[in-house]
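Below: one structure, written as structure tokens.
Every protein chain but one is kept in place in this view of the complex.
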Amino acid sequence: MPQLFRPYADTVARSVLVALLVLPFAGIALAYWTMRSNYITGETVTLEQPVPFSHAHHVGGLGLDCRYCHSGVETSAVAGVPPTHTCMTCHSQLYTQTAMLAPVRESLANGTPIHWNKVNRLPDYVYFDHSIHIAKGVGCSTCHGPVDRMRLMRQAAPLTMGWCLACHRDPAAHLRPPEKIFDTEWQPPADQAEQGKKLAAFYHVDNKHLTDCSVCHR
Amino acid sequence: MTLAVPAQAPTSEHAGELERWTQPGARTYEDVNALVSAPLLDRDGWTWRAWWIGFAISLALTTAFAVCIFVVFSRGLGVWGVNSTVVWGFAIANYVWWIGIGNAGTLISAMLLLTRQKWRASTNRFAEAMTLFAAAIAGIFPIIHLGRPLYFYWLTPYPNTMTVWPQWRSALIWDFWAILSYILFSIIFWYVGLIPDLATLRDRARSRVARKVYGALALGWRGSLRHWHAYEILHLTLACLGVPLVVSLHSVVGMDFAASLMPGWQETIFPPYFVVGAMYSGFAMVVCLAALVRWGFRLQALITVEHFDVMAKIMLMASIVMGLSYASEWFTAWYQGDRAGRSLVVFEFTGSYSVMYWALLLCNVAAPQAFWFAAVRRSVPLVFLLAVVINIGMWLERILIIWNTLSHDYLPSSWRLYFPTLWDWLTMIGSLGLFALMFLVFVRLLPSVSMHEVRHLVAEETEP
Partner (left out) sequence: MTPRAPSSERAHRAGAAAGDVDRRGALRLMASGVALALASCGRPPEEVVPYVDMPERLTPGVPLRFATALPLGGYARGVIVTSTEGRPIKVEGNPRHPASLGATDVFCEAAVLSLCDPDRLKVVRRGDEIATWSAFEAALLGQMEQERARHGAGLRILTNRVTSPTLLRQIDALLKALPEAKWHRYEPIDDDAPLAGAAQAFGRPLTALPRFADARVVLALDADPIGAGPGQIRFGHDLVRARQSHSAQEFLRLYAVEPAWTLTGAAADHRVALHHALVRNLALAVAHELGAPSPDTPLPPDAARFARAAAADLKARAGQGLVVAGRRQPAEVHALCHWINAQLRAPIDYIAPVDPSSMSHNDSLRALADDIASHKVQTLVIIGANPAYDAPGDLHFADALAAVPFSVRLGSHDDETATRCTWRLPQSHPLESWSDLRAHEGTASIVQPLIRPLYDSRTAHQMLALVGGAAAGASLDQVRATWTPQAGGDLGGWWRRTLQDGVVANSAGKPVTPPSAKLPQVQPAGTPNGLSLALAPDPSLWDGGEANNAWLQECPRPFEKQVWGNALHVSEIDARRLKLEDGDVVRVQANGRTIEAPVLVRAGQAADTLAATLGHGRTHAGAIGNGIGFDVYALRRSDAPSRWAVDGVTLAPAGRRQNLLLAQHHFRLDGEAEDLQPRLTLAELAQGKHAPNAPSANPPTLLPPESRDTYAWAMVIDTTACIGCNACVVACQAENNVPVVGPAEIAMGRDMHWLRVDTYEVHGRPGFSPIPCMHCEHAPCEPVCPVAASIHDSEGLNVQVYNRCVGTRFCESNCPYKVRRFNFFGYADGAEYANLGAECVRAVFNPDVTVRGRGVMEKCTYCVQRISRARRAAEKENRAIRDGEVVTACEAACPTRAISFGDRNDPKAAIQAQRAAPHAYALLGDLGTRPRTTYVARLRNPNPDLGEAQA
């Protein structure tokens, strides 16, 4: 009877068998890698804003304190984006004619708020509270990065649950002294290991229960 | 035309063998091959009307099944009759029922292979196919019964950015692994068993396409002694793996209920009792299929009355064990002296579902007692009928395990009944349709009886 298959059929058969074993795992690996990629987490992504507000200029250049605009950060869950009035405290005097600031002036004139694009976004089922983090020695730049060097605001951390948990499991590594909370250039000192322990004691930060689901989800 | 040689010459223990599992008309290798492969290869000789009718019906039901799944996904579980206290319903019952049926195939081939039951030869192939399809369908239900089926993969321990893992104490996780491994195993076991027959088909096929396809699937089987040797070892090893797997699978399903706190579920007897129940319903289904295959492909010579006789005996045994298990449930309920447990048993016999409960006892325990009589065992129509009855009874048992306990648990304030909706029924019947569809396609394309094993059997029976 005639030959059914060519010799390469063997190779095909074998590679198929191998693929059957390998592909599933390859798939999982790929999925995992994608989930962590900036494309998914939005890390380093910079968004267009109605007004190209530059933290680099206001914080890095003029040295404004974070709380000047984000006034709720010590008392409220949300740090708060400043009302148009806050911008106008200066800009009623400075750059009063620049086209760049037109939206701000309109906002004040028509009483219509400015629609900023949210940069650091958590899912609705995550109840993050700025004030408690500030009160417990977690500085702004720990999550928001060196805003004083950002022309347009960008997301500086992956903001994945794993990332949150890393700190909730070992907060000491990220704690800083009270006077450094709003220091956007703060870097953990060489001896953060024992500094952190001291600070944890000072702030009464205890990581035993920080990973309870109910800490962030309700 | 190559013909496979039986691996081992018949040994003395088979000498003087009186019992014959094959009829005259299937006493040579050629007869066997012809009988089994003819319908697949030379179709013109055959009329397929019955097949087409069956195919049309099952295709329709399968579509209905697909529609149900879509409706459940798009509108929500609320389309079913599930309510605040009876939060489980048909989906879980169907799942348990199908997985039970999914047991028998492997049980038959593996366990009977190990116990050297020769009669398995002519039944194991379609029994294994049945297993595979039933298990596959069973696998669908746990997913569609989820509130958020999109996230079924959260039951798998995959690396994720949330750094959370499944909850290993949950019986549902054990279930997940049990089903997964069981399906994988069934596929391999079934396929390995198919290889020699695929080769036979390759060699007998006329059309080139058929040869190519069967050939590719046959993985270049040549029936050399080396091949047969490897095959026997692999098949036997798989069988050894299979038996514990079957037992574990349905024990785990039993633990879905046993590992709970609810009256009527919290029973240590559940795992073994579920295994037997599974075997029971499985055998019943095998009998039905055997009768159909036998009639459809005129295989009276290969699937003989003897087969129905032995399977009836097994079902009889199972029915007695089931009866005992029920009795032990009632006893423990009384013996442990728990208010809820006792009140539940009373509810079973007198409550809102009591008619169904009595029906289940009738189907699973009373009716099969007819198998004490040889006449019944040896009448294919009767055995077939009773097998259907048993399958119905087993389904009733599955649904009542859920309904009774959840409708009548600890606090009377939350006692509620379950009212099935149209979608409940459609999902259940639809799954039957899908099963029928898959089985019909199988018998159309693959040998529904294992030719090489029957040839082996013939060899043993013809050369004392």
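Labels A and B are assigned to the chains in the order they are written; within every chain, residues are numbered from 1.
Note that in this section contacts are C-beta pairs under 8 Å (C-beta built on N, C-alpha and C of every residue); 3 or more make two chains touch, one makes a residue touch a chain.
Everything quoted here is computed from the prediction, not taken from an experiment.
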Per the touch definition above, residue among B:R49, B:R116, B:R226 or B:R339 touching the missing chain: B:R339
Identified contact with the non-displayed chain, of B:V86, B:V376 or B:I390: B:V86
Sole contact to the chain not displayed, among B:T115, B:S207 or B:S413: B:S413
Residues of chain A in contact with the chain not shown: 35, 39-42, 47, 71-72, 75-78, 80-85, 107-108, 111-118, 121, 123-125, 127, 129, 131-132, 135-136, 158-160, 204, 208-209, 212-215, 217-218
Contact set of chain B toward the excluded chain (per top definition): 70-71, 73-79, 81-88, 145-152, 154-155, 161, 164-167, 169-173, 176, 259-262, 339, 343, 406, 409-419, 421
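As a working rule, only the chains that are shown with their structure count from here on.
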Chain B residues within the chain A interface of the complex: 158-164, 202-203, 211-212, 215-216, 219-220
Residue ranges of chain A touching chain B (in the complex, touch as defined): 1, 4-5, 9-10, 13, 28, 31-32, 35-36, 41, 158, 160-163, 165
